[in-house]
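Quick one: this structure, given as structure tokens, is what I'll be asking you about.
Missing here: one protein chain of the complex. Every other protein chain is in place.
A, B and C are the chain letters, set down in written order, and residue numbers restart from 1 in every chain.
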Amino acid sequence: MTMPAELFPWAPGREGYYGDFGGAFVPEMLHETLAELRAAFDNARRDPAFWKSYVEVMSTYAGRPTPVTYCDNLTRRFGGARIYVKREDLNHTGAHKANNVMGQGLLVQRMGKPRVIAETGAGQHGVATATMAARLGLACTIYMGEEDIARQRPNVFWMEQLGADVVAVTDGTRTLKDAINACLRDWAESMADTHYVLGTVCGPHPFPQMVTYFQSIIGHEARTQMLDATGELPRRVYACVGGGSNASGVFAGFLDDLSVELVGVEAGGKGIDSGKHTARLAGGKGRPGVAQGYKSVFLQNEEGLMQDTYSVAAGLDYIGIGPMLADLHQRGRVRFESATDSEVVEALRLTMRSEGLIPALESAHAFVAAFREAPSLSSADAVLVNQSGRGDKDIFTVADALGDEGWKDFIRRKAASYER
Amino acid sequence: MTMPAELFPWAPGREGYYGDFGGAFVPEMLHETLAELRAAFDNARRDPAFWKSYVEVMSTYAGRPTPVTYCDNLTRRFGGARIYVKREDLNHTGAHKANNVMGQGLLVQRMGKPRVIAETGAGQHGVATATMAARLGLACTIYMGEEDIARQRPNVFWMEQLGADVVAVTDGTRTLKDAINACLRDWAESMADTHYVLGTVCGPHPFPQMVTYFQSIIGHEARTQMLDATGELPRRVYACVGGGSNASGVFAGFLDDLSVELVGVEAGGKGIDSGKHTARLAGGKGRPGVAQGYKSVFLQNEEGLMQDTYSVAAGLDYIGIGPMLADLHQRGRVRFESATDSEVVEALRLTMRSEGLIPALESAHAFVAAFREAPSLSSADAVLVNQSGRGDKDIFTVADALGDEGWKDFIRRKAASYER
Amino acid sequence: MTGARTAGLESHVRERLAKKPLLLMAHVVVGYPSLDANWAMLEAMDGAGVDLVELQLPFTEPIADGPSFVKANHDAIQAGTAWRAYFDLTARAATRFSFPILFMGYYNSVFRMGAERFCARLSEAGMSGFILADLPPEEAAELNAMARGRELDPILLMTPTNSPARLAEIGRQASGFVYCTARKGVTGRKTDLSQGVAAFLERCRTATSLPLGLGFGIKTAADVREVRGLANIAIVGTACLEVWEERGADGYRQFLKTLAAETV
Partner (left out) sequence: MTGARTAGLESHVRERLAKKPLLLMAHVVVGYPSLDANWAMLEAMDGAGVDLVELQLPFTEPIADGPSFVKANHDAIQAGTAWRAYFDLTARAATRFSFPILFMGYYNSVFRMGAERFCARLSEAGMSGFILADLPPEEAAELNAMARGRELDPILLMTPTNSPARLAEIGRQASGFVYCTARKGVTGRKTDLSQGVAAFLERCRTATSLPLGLGFGIKTAADVREVRGLANIAIVGTACLEVWEERGADGYRQFLKTLAAETV
């Protein structure tokens, strides 16, 4: 694969802006740190050896390239567009998060810092970062909302086993956004020897650009693979959008292909009207704002206080959205849709039974939109769904969503065996 | 990759024998079924298009080729041979089991049978088979010992979600071997429309040959990858041995390379002397015998009754061993070692912290032997460890083995939330 | 030593078939529910006029057996039933009763004992032959030759799934009689004898001139009646065990009598 340094139509403009969005709104304390990071990243991405070393690591350690899988059973079921799936679930650690962390890890090595910190919500990015840190011999602290720690114990367990220090964040809503704040605070103190491995395409410049750069490996691979498999470009590309990193990554491969419609899918939760959702753009409920270091569209009240968000998929449950995506939305290049929890569980069920694939609950959002729209396309059209991660990490949530009795019995028995 | 039809130095002799071991000892009822399967398999493996279609499916659906990862941290720690790891954990469904099931699935399609059955112990092979059945549109019944169902609920949950019917086996020790018996019984009735997807290189001819054939993709890839990475062949190749499929698969690539020492690692459990282990060959406790359709070395008493076996790794906890491996042992081509539970937990811990890899408990047995022997080799030597699967499936077992209190609290709270 | 054995199993069967249209073979899993119960079963068989008896040596992996026998095998092993107890019982039975006794079991027991020792022990115990549920004829040549040298008959199975060629092959190697399984699957489940069994037995007849036993799923006196005219021996296994468990020793005796009544 060629180096995408020059393939950056989305390279940010003045001060890291994408149209109206982006920038770097951080305490003055972090000013030099971000400047240092920008310089290191700019230097790295202009060095052909860097992208090569990245592709090499992703290939020998993380299992890339991930395949594109044609799903004949789903295609026949919906009777329209041919459905292809990009298999980020096959990455080491089970999600696209691996791309970003390994990329930033290589950059950390260039910068010579011995420690990394990261926020995590669902725990995926925390496990990925802890994995990278173990592999590259870095000290690692993971900030995770106390609420999320309680819900996502399996990931906490693995982070600890991988040698990371998991710190419970007891502020605010005690979820992802508060963990990001906690990281920014740690970093304001520790920047001399510490890099903050932000987990998605949000935060201050250069994070949105840098994370998109590393995640663009998804889109570049997928574009070539779709051409190989079908002889043409897909009609539409679907990706779920939490912060927006997997979407930005896969969309990056098709941004110049104006015939390809790009569809981002946000968490509709219990329905936009219920107020329990995370649909910042699709729901029309988001407002421009500045928080956690960047300007974008946030779920906030009239006075700029961030609102509680909700999704069955912990990884989508976040107030903001990557500034590049906010801009692409504003420019009409990316269409945004939402999927409710119940649609997601249905799509997950169907995908498991029809294809033997277990998408993460996050990824299943993208499937919902593809399933909704496939019937109205023709069999001459191919659509690509980005399966950002695997769902077996979600067993506690999925089993609960399905009300599985066998599972409940198992947990009860297990708990009884732990009674002293 | 070239088709390995002609690369079969281990092709069985008369009636499917490997030296003294193998054969097909089944009720007469299954005679024609096995003959049909042998014919179909022989026909398929002589058809270059078949192997091509297999490689294609493994590439576009299962994520092959899996990489070989160089582990510099482990290498430096042991200060001897350079340690490389073949990453079967990156297969779809998380283990080498995928190779076998997808291969047999393609064969089932050729035979035109609409249903598959499979035994499972740890649940890995059950999940893999259910996945294949969903993907290929086959009905699927999985037999699993009642004891194993109770221990391995997560896998049962996924099998059911994938559309499989999971049947509890209440006979005998209610574990893997009894599930195999249950499959043979189902098959004696259902053979007209059903294929038995045996999960390892055991059972009656042609299963040992056929499963080795499909799993040989590991060894063929690994040989090329090691030559690419190091310019030479590894000095030793390590694989854990339950039934023996991942070992047979990786060894297959190096069988003709007499400079490469092949090391199979059995479960030493609580120690060979404790009687709680599964070391059939390494422990010297196995005796030749005939059970479950094949002649090999089994853990049995003087009168041929099979003994209770034990391992912290459910997938290794089995009375028999593939006849090809029993023969290779007898001929001195494969050396057998064992690893105790506590060594395994230690190796797992070290591998997680040093490299960010989470081997399955089964695979961690291979790491134990490699770690034990690496210091006495020179840095000019490379050794290859087959990481047959990923360990995150083992969270309940690993957390128990480590006595993790955070995990216990989580399970107790979860159980409390299920109380009615 | 009984006359039955020295005369060879086939002659014995033919002699009895000269006197009645159908023979009855019954089955015991040795050690289950207990050796004492086994003895009571054998006495009941003798009393009812059962013609042939198979005594199963329990094995941990009984792949050809259905749930009842699987449990019986398992429990008998748990109770510690070893070779010694098995052969003590068979020897006592061969001395005490006049019906020929067959060894029934799985090949691993034979393999571990050694073919020679196995044949010797059967001989010494006064048995007439053996049925090995998982030993195909192509693996059995040496054992079978050795057995015949000791006037033990290896009883081979013919099944509805076998091709004509395979049946012919089995026919060539069989002796004593042939055990035909009335349907696919394992022991235990009921068989609908009206479904293709006659045609299957026709194919068996083409392949061998030996007497034919019919087993697998023959559970009632009515079933036995149906076997009349189809085969030469009705083989009842699981049903006996189930009756013992459900109706006790008296019911068992009674049951065997109603079965035997259909054979005269």
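Convention: contacts are C-beta pairs under 8 Å (C-beta built on N, C-alpha and C of every residue); 3 or more make two chains touch, one makes a residue touch a chain.
Note that the structure is predicted; figures quoted are calculated from it, not measured.
Trainee: Thinking of the complex as a whole, which visible chains are touched by the chain that is not shown?
Mentor: A
Trainee: Per the definition of touch given earlier, which of A:Leu227, A:Leu305 or A:Ala416 contacts the omitted chain?
Mentor: A:Leu305
Trainee: Pick from A:Ala150, A:Val167, A:Leu233 or A:Val290: which residue touches the chain that isn't shown?
Mentor: Once the missing chain is taken into account, the touching residue is A:Val290.
Trainee: Using the touch rule from the top, list residues of subunit A that touch the missing partner.
Mentor: Given the touch definition above, subunit A has residues 15, 23-33, 171-172, 177, 181, 184-185, 188-191, 287-293, 295, 300, 302-306 touching the missing chain.
In this section, only the chains that are shown with their structure count from here on.
Trainee: So that we know how the chains sit together, what is the shape of their touch graph: line, ring, star, complete or other?
Mentor: line
Trainee: If we define chain centres by averaging CA atoms, which chain lands farthest from subunit B? Would you check?
Mentor: C
Trainee: Averaging only over C-alpha atoms, locate the centres of subunit A and subunit C and give their separation in whole Å.
Mentor: Subunit A and subunit C have C-alpha centres separated by 66 Å.
Trainee: Residues of subunit C that touch two or more other chains: which are they?
Mentor: If we look for residues of subunit C contacting two or more partner chains, we find none.
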